[in-house]
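In this view, the complex is presented without one of its protein chains, the others remaining in place.
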Amino acid sequence: MSAGVIKLSRLLELRVEAEDGTPVGRVHDVRVRRVDGRYEVEGLIVGPRGLLVRLGWRRARQRDVLAWKDVMAVDPDRLVVRRANSSARRM
Amino acid sequence: MVACGCALLAGCGPLDRAELGRGVESLSALAAEGQLLADGVVQDRTRSTHTRVHAGTLAGDAAHEAQKLADATVEAGADRERDEAVAVAQRLDDALGELETFPGGERTAANVHRALTKIQALGDHRGHADDLERLAGRIKDGA
Amino acid sequence: MDERFDLVYRLLDDQLVDVDGRRCGRVDDVELTGAAGEPLVVTGLLTGRGAYAARLPARWRRLARALFGRDVRGSTARRVPWTEVSDVGVTVALRRRAADLGLDGDDWRPLDRVPGG
Partner (left out) sequence: MKAVLQIALGIIAAIGGFVDIGDLVFNSQAGAVFGYELMWAVPIGVLGIGLYAEMCGRVAAVTKRPVFDVIRMRLGLTTGLIVLVASLFVNLLTVAAEIGGVGLLLQLFFDAPFTLFALLGALALATIIWFVPFEGLERLFGYAGLALFVFVAAALYLGPDWHSVARGFVPEAKSSTLYWYFVVGLVAAALMPYEVYFYSSGAVEERWGPGDLRVNRLNAVIGYGIGGLLSLGIMVSAAQLFAPAGVSPDHLGTVPLLAQVPFGETGLLLALLGMLFAIGGAAVDASFAGAYSIAQFAGWEWGKYRRASGAPRFTLAWLLFFALGLIVLMTGIDPLDLTEYSVVLSVVALPLTYLPVLLIARDRTFMGDHVNGAIAGSLGWVYFVVLVVVAVVAIPLLLATNAGAG
């Protein structure tokens, strides 16, 4: 795989953990936003509420979205997040 | 679902009285249906093709039931009832076979109807069928 | 195309339709390019049974590869550059014809010769 290419299926499979190892949940959806002509990942929808969102049962509120810039590392089996997103932690 | 329930289950254990009773019940259902068919022919209100094919199917069921009952080992003490049931099943097979062979014959149908009535004694369904009903009764009492 | 949308909710598994309106597969995966600490950009779509294995639970992956084939670009799975996508609405509309994008799996036409076929 060329460097820098990540498949959505892979993101959906990884566990999300904060820096200090506390689990934050799984990635249920990926929110993208148009930025000068291309679509950038704005954030990841995680946690149990995320599943409801994906099923179209609940709308994902802005605070459910874990900002992509808070993602520190994409390891083979987990995503490390700089600090647990306050709202995600509450889920 | 006269189709031999026993065949669905793995192997057939000895027929207990309840199963023997159900076998007799299905024979009386076949007899009743045979009478409906025969009525149609007697009054010339049906199609011979349907009569022939359907009578053949019912005859096949009766033969299958007879064979199943004959092959099965039966609970002790129920042998006489089982043999009688097999005999009735064979008479049922013969009567329905007649209808299959002569699906248009009003006279044949009348004979078949009489034979089935004798087997079933269908005066009214709740009535006492001399053969099957009595047999079913003895099977239950014996249980 | 919406200003902001969620990939799984609106794009993943959606129907691909070419410029002639022909259905030509589904979005079986989405290719993102970038890394942690940098922008992660949608750069392409993957379609074809070769992409199934990666989406199924890990413990079924070996079976899935056996059933649906490994991800062999150009045969069991095809990449559609994101620039080829004109709209993500009821379906994912493409700018060109399925054949030009190598998406017309219906390319063999045994039934053409049958009258009325």
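Each chain gets a letter, A, B and C, in the order it is written, and its residues are counted from 1.
Here is the rule we go by: a residue touches a chain if its C-beta (ideal position, glycine included) is under 8 Å from a C-beta of that chain, and two chains touch if they have at least 3 such contacts.
Keep in mind it's a predicted model, so treat the numbers as computed, not measured.
Within the full complex, the chain left out of the display is in contact with A, B, C. Within the set A:37, A:56 or A:76, the residue that contacts the chain not displayed is A:56. Residues of subunit B in touch with the missing chain: 1-3, 5, 8-9, 22, 26, 28-29, 32-33, 35-37, 39-40, 43, 45-47, 49-50, 52-54, 57-58, 61, 122, 124-125.
In the full complex, subunit C contacts the hidden chain through residues 8-9, 12-16, 22-26, 28, 47, 49, 52, 55-57, 90-91, 105-106, 108-112, 114, 116-117. Interface residues of subunit A with the unshown chain, by the touch rule above, are 54-57.
Keep in mind that, in the parts below, only the chains that are shown with their structure count from here on.
With centres defined as mean CA coordinates, subunit C is found 62 Å away from subunit B.
Per-chain CA centroids place subunit A at a distance of 22 Å from subunit C. Each chain gets a centre from the mean of its Cα atoms; for subunit A and subunit B, those two points are 70 Å apart. Contacts with at least two other chains are made by no residue of subunit A.
Among the residues of subunit C, none is in touch with two or more other chains. The touching residues of subunit A, when paired with subunit C in their complex, are 3-13, 28-35, 38-42, 45, 53-54, 56, 60, 68-69, 71-74, 80. Contact residues on subunit C toward subunit A in their complex (touch as defined above): 1, 3-9, 12, 29-37, 39-43, 46, 51, 54-55, 58, 82.
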